[in-house]
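Missing here: one protein chain of the complex. Every other protein chain is in place.
We just call them A and B in the order they show up, numbering each chain from 1.
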Amino acid sequence: MSEIKKFMYVNRRAPYGTIYAWESLEVVLIGAAFEQDVSMAFIDDGVYQLIKGQDTTGLEMKNFSPTYAALGDYEVTKIYIEKESLEERGLTLDDLQHLTWEDEDEDWAEKDSIQLISRAEMVKVFADQDVFFNF
Amino acid sequence: MKFTIQVNEGPYQHQATDSAYLFTKAALEKGHEIFRVFFYHDGVNNGTRLTTPPQDDRNIVKRWGELSAGHDLGLVICGAAAQRRGIVDDGEAERNGKDATNIAEGFRISGLGQLVEGAIQSDRLVVFGD
Partner (left out) sequence: MLHIVNKSPYDRNSLDTAVSYKADGDIFLLIEDGVYAAMKSGAAASKLDGCSVSVLGADIAARGIAEDKLIDGVSVIDYAGFVDLVEANEKVQSWL
């Protein structure tokens, strides 16, 4: 019962056009309390979720993008961005939020949460997971 | 083997809930355990008893309820998603001052943690959605 599973949240949806991105982030936040080994992958349009400078005022929708910055506090520290998806959309890491976490084992040193990896590397990351959450 | 099933879409609009139902039924018939069926996103709309499909169509809501009754199957609706979409049981009605409930027989509203717990406790999580 106390076995720790490797959870992979796979994000392939853009924000706002549908609610999937926001409600899946809610699962990640709630799931953090269960102390599993959590990773998130951003693939295809999912990379749009992390773009900087989102302003939803004109939509009268909640701008949930600041929530990603809190993921480190929830000990969600492995955030994989697929390089091919980012490049296909003409984006670079500079277009995305800079997400960090504090490593208590190293005197709370600030570390990057985001890892930009190729699709081939992502396949290897996936091969190491137990459960996939798809939204 | 133990399965948790996640349903992300409502009835009739998308085939996801039909696929999930037929998968769940087949798994039960093969003697597997369904730890839980979790309804998320618009999937919470599977849990309203107020649907009236035409006589010659399947009754998706009732069909889930009957499967639940026959196999002691937990049909759990995400509370946060249900609040947004107006799926209400007695507890929700009281907490949020609603003048009616609409939850269908066999379903219950609970937290998102039930999905995460399902994934932990089960051998497989199978997601049906759009």
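Operating definition for what follows: a contact is a pair of C-beta atoms (placed from the backbone, for glycine too) under 8 Å apart; a residue touches a chain by one contact, two chains touch by 3 or more.
From a predicted model like this one, the values you see are computed outputs, not experimental measurements.
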| item | value |
| --- | --- |
| Residue of B:H71, B:R85, B:R108 or B:R124 in touch with the missing chain, whole complex considered | B:R124 |
| Chain not shown, touching residues in subunit B | 1, 3, 8, 15-16, 19, 22-23, 25-27, 29-30, 32, 124-130 |
| In subunit A, positions touching the absent partner | 10, 12, 43-44, 119, 122-123, 126-127, 129-130, 132, 134-135 |
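To be clear about the criterion, only the chains that are shown with their structure count from here on.
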| item | value |
| --- | --- |
| Distance from subunit B to subunit A - Cα centre to Cα centre, in angstrom | 27 |
| Partner subunit A, residues of subunit B touching it in the complex | 6, 8, 40-41, 80-81, 111-113, 115-117, 119-121, 125, 127, 129 |
| Interface residues, subunit A side, partner subunit B - complex | 1, 3, 5, 7, 19-20, 23, 26-27, 30-31, 33-34, 36, 131-135 |
